[in-house]
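Excluded from the complex is one protein chain; the other protein chains are retained at their positions.
Take a look at subunit A:
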Amino acid sequence: MNGAAPAVVVRDLVKRFGDFVAVNNISLEARPGEIFGFLGPNGAGKSTTIRMLCGLLRPTSGQALVAGLDVAREPERVRQNIGYMSQKFSLYNDLKVIENLRFFAGMYSVPAAELKERIDWAIDMAGLAGREQLLTGTLAAGWKQRLALGCAVLHRPPIVFLDEPTSGVDPISRRLFWELIHRMADDGVTVFVTTHYMDEAEYCNRLVLIDRGRIVASGSPLELKEKSMAGDLLLVECDQVGKALEELQGAPGVTDAAIFGNALHLVVGSADQAIPQVQEFLAARGIAVTRIEKIRPTLEDVFVSLTSLNRNEGNRDEGDKRDKGDKTVGTVTGREKGQP
């Protein structure tokens, strides 16, 4: 890790599977010690990009430099410099905690002199002290996931790729996990993480929003919230939310409408003008508005307004809908195409 040199550089990266373009001309840079968030709906190309950066998939074209090394040319040297955790929990359930650690330490050739210290560190980090002899399969999801992280960073890689690391674990485990990520970043490790949890995106130093293989926006969470919305955001509480949503789509002055919880968020040109207009519009259709005001956009609003989620044709699958619950607008199901 030499100071200012970027940890990850991606130039014009493209990945096609047959006719399907999973990753379409992506370019980005992640700096050392940065928590770099990769945000997008399922099927957007997040996993495909990460898999290319780890050397698991060959790019169709374009270049990826990780730790200054060309992934296509020196995949084995790249691998010594990275840690990777996939969406699927991928440790050996039939091995004990300590056996998994020893195995991955062996794979990364952790020097014998450091072995004990690194394994103790990983056990401590995962909160698994005293449970070293348990079969990994018997651990709860949160522990497994921290153990997986421990296994992935035993060799102190300067760059860590985490592909939806927190899917399927409880909120407390998620928070613990993010504390670990922050601690690693404080130590100068570049953390490249994909997620579709908005609260997690807020923890990132920098975000890239990707949709259908393309980058649609990038910047810090704050920048994204301030710049990426074309116009103002209104919160509307009313009865018959479903009907209101239907009516408001395409209503004069309303760029976009989506359900958030039990209210509506509207994107409008200017709040001052739109508030009376919308009130009148809804009243004329027999919908009683209980509250309407201008609000500050959240990342979720940015996400929805910039990605295909607000069109009823997005690639969404069941797991994703469950994660977001009632905030989901798009309902079309589809498998994530980036996974061979």
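Going forward, a contact is a pair of C-beta atoms (placed from the backbone, for glycine too) under 8 Å apart; a residue touches a chain by one contact, two chains touch by 3 or more; residues count from 1.
The rule we apply is simple: contacts and distances are computed from a predicted model.
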Candidate names "Trk system potassium uptake protein TrkA", "ABC transporter permease", "Formate dehydrogenase subunit delta" or "Deoxyribose-phosphate aldolase"; UniProt protein name, chain not shown: "ABC transporter permease"
Residue of A:12, A:94, A:223 or A:280 touching the missing chain in the full complex: A:94
Positions on subunit A where the hidden chain makes contact: 54-56, 58, 76-77, 79-80, 82, 84, 86, 88-95, 99, 102-109, 135
